[in-house]
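Missing here is one protein chain; the remaining ones are kept as they sit in the complex.
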Amino acid sequence: MARAVSKRRKLIVTVLAWSIGLLIFFPILWTILTSFKSEGEAIELPPKFLFFAWTTENYAVVQERSNYLLFAMNSILLALGSTLFALVIAIPSAWAMAFAPGKRTKDLLMWMLSTKMMPPVGALIPLYLIFRDFGLLDTRGGIITVLMLLNLPIIIWMLYTYFKEIPGEILEASRMDGASLGKELLYVLTPMAIPGIASTLLLNIILAWNEAFWTLALTTKDAAPLTQFIASYSSPEGLFWAKLSAASTMAIAPILVLGWFAQKQLVRGLTFGAVK
Amino acid sequence: MATQQTRALGKLAVAPSVFALFVWMIVPLAMTIYFSFLRYNLLDPNIACSLMHPGQLFDAENRCLAGFSNYTYFLTDPAFFKAMGNSLILVGWVLGISVAGGTLLALLLDQAFYGRGFVRIMMIAPFLVMPTVSALVWKNMMMNPVSGFLAYLFKLVGLQPIDWFAHAPMTAVVIMVAWQWVPFATLILLTSLQSLDEEQKEAAEMDGTPPLSYFWYIVLPHLIRPMTVVILIETIFLLNVFAEIYVTGTGGRAGNLPFLVYQYGLISNDIGGASAGGIIAVILANIVAFFLMRMIGKNLEA
Partner (left out) sequence: MGTISLVKARKAFGDAIIIPGVDLDIKDGEFVVFVGPSGCGKSTLLRMIAGLEDLTSGSILIDGKNMTEEAPSKRGLSMVFQSYALYPHMSVRGNISFGLKMAGMPKDEIAAKVAKAAATLNLTEYLDRKPRQLSGGQRQRVAIGRAIVRNPEGFLFDEPLSNLDAALRVNMRLEIMQMHKDLGATMIYVTHDQVEAMTMADRIVVLNRGNIEQVGTPLELYNHPDSLFVAGFIGSPKMNLMDGAPAAPYKCATIGIRPEHLDISREAGTWPATIRLAEHLGADTFLHVDAGLCGMMTVRAEGEYEVASGAKIFLTPEPSRIHRFDKDGKAIRK
């Protein structure tokens, strides 16, 4: 419903909102701009905003020097792998809890949530030792499993809240129509739940991509994703701001794009369905 | 509401995730509890402790039992109080800033103006930035005392630039972390604002409610629930902030509890001490979790 708003007021709000928005966005904007500067111009004062010699050289150098592609590939593999792995386990669980709930389903959901409350440092030492003893340190399989378990509760919760919105009568209608459970899930539930499953996937990719406790603690090189790659710039090499900026831009750009699509899902997923 | 057959299938379908999460939760926790009662240093062979304390008890792998000494050691370590203090400062300040700031920003974004969608994504973006990137960008390009952007601004208005990480590391960390979490609060409060009944707004308008009373009597009560959600969820994440401190190298002065445990374990190799610290962190987190679970549980009923 459109409400009457005076032009003047709208203009004032526009100026105010854009100023604050740009202020908050500034560090990211600045990083992106710096990534196109030469190292000299990057630290020059007063800083130059748009009128500098634009160059994409930094991106080429970062690629070449630091195996950026390997880290990026790891980020993609870890995010996708852990998410798909979790979905395979979570879809049947969420179906059961949404459509065939027992007396203890709610307790079970709460318990799953509670595993998320566990501070990672409580598990850091044993997990580190287990990984070391089983040769899992710095392996993709190992870290994928950890990320999968880390986000499984959120995935189950999100799917659960989406499935809950599908009227049970439709599934019952398919049962009246003679569909077996397998066909019910395949022909009726899954097609209806695709938007929900896609949002869940999106959110989880974002979370896994940005996860920076376990990836820092359990990977070093072979399985290291972009979090670790960026962390390596905290060494004196980080003084090369233009290159740091190029690397950072490459690390956050995909997620900024995904996040733009997933704003609503972020809210639902991160509040366990408490705010929609 | 189902037949027995579907319920039986349901149990089968839930089993894998329950099993996985159970193992994930119980095995490391049990090991951490066990380690916390050992004198267990990865670098220091066990012989040392048996020489020092004749009559020492050992476990199956020949590690000496330590009783509660790890706990007493960790709890009396001045670094523990420092870390606890830092944890509380970080959580407290970031919560305050993000709830207040988030409310104001959400109210602003709820207004009609040109380019609303674009401004919204700009304001949410920091939340999507990888913590390690945020840490390095702030440390170097924003807060560097010589050529950082803030230094430039300070000089521009004739002030002495601050060497943030040398003189005010805690402030620097709070700014950095708040920058990431204000957007989260904004996003959630905005979503909730937009679910405020349009007819309720119109009814208030017909009643001639002045804007401040409208905010106080209608908007704020509506936001109480999402605010609690924001506070509790942020608390969980903020208690566990790690990457920002690790990457900026502020662990020495602004290190929080997770960083201290990391230091004990992976830097000093004191597995027993780190485990005791981990258990203390778990206990603290559980106190917070208790309240969060109760609230989300209530929402589940509704």
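Just so it is clear, A and B label the chains in written order, and each chain counts residues from 1 on its own.
The rule is short, and it goes like this: contacts are C-beta pairs under 8 Å (C-beta built on N, C-alpha and C of every residue); 3 or more make two chains touch, one makes a residue touch a chain.
Since we're looking at a predicted model, the values are computed, not measured.
Chemist: Can you work out which residue in A:39, A:138 or A:172 touches the chain that's missing from view?
Modeler: Touching the chain that is not displayed is residue A:172.
Chemist: For chain A, which residues lie in contact with the unshown chain of the complex?
Modeler: Spelled out for chain A, the touching residues are 103, 167, 169-170, 172-179, 183, 187-188, 191-192.
Chemist: Which chain B residues would touch the chain omitted from the figure, given the whole complex?
Modeler: So the residues of chain B touching the missing chain come out as 1-4.
Keep this in mind: only the chains that are shown with their structure count from here on.
Chemist: Roughly how far is chain A from chain B, centre to centre by C-alpha average, rounded to an integer in Å?
Modeler: 16
Chemist: Can you name the residues of chain A that touch chain B in the complex?
Modeler: It comes out as residues 1, 3, 5, 10, 13-14, 16-18, 20-22, 24-28, 30-31, 34, 43-47, 89-90, 92-93, 95-97, 99-102, 106, 108-110, 112-130, 149, 152-153, 156, 168, 181, 206, 209-210, 212-213, 216-217, 226-228, 230-231, 233-234, 238-239, 241, 244-245, 248, 251-252, 255-256, 258-260, 263-264, 266-267, 270-276.
Chemist: For a test of understanding, state which residues of chain B touch chain A in their complex under the given definition.
Modeler: Residues 1-2, 6-7, 9-14, 16-18, 20-21, 24-25, 27-29, 31-32, 35, 105, 108-109, 111-116, 118-142, 146-147, 149, 152, 155-156, 179, 182-184, 187-188, 191-192, 195, 198, 225-226, 229, 233, 236, 239-240, 242-243, 246-249, 257-258, 261-262, 265-266, 271, 274-275, 277-279, 281-282, 284-286, 288-289, 292-293, 295-297, 299-300 of chain B touch chain A in their complex.
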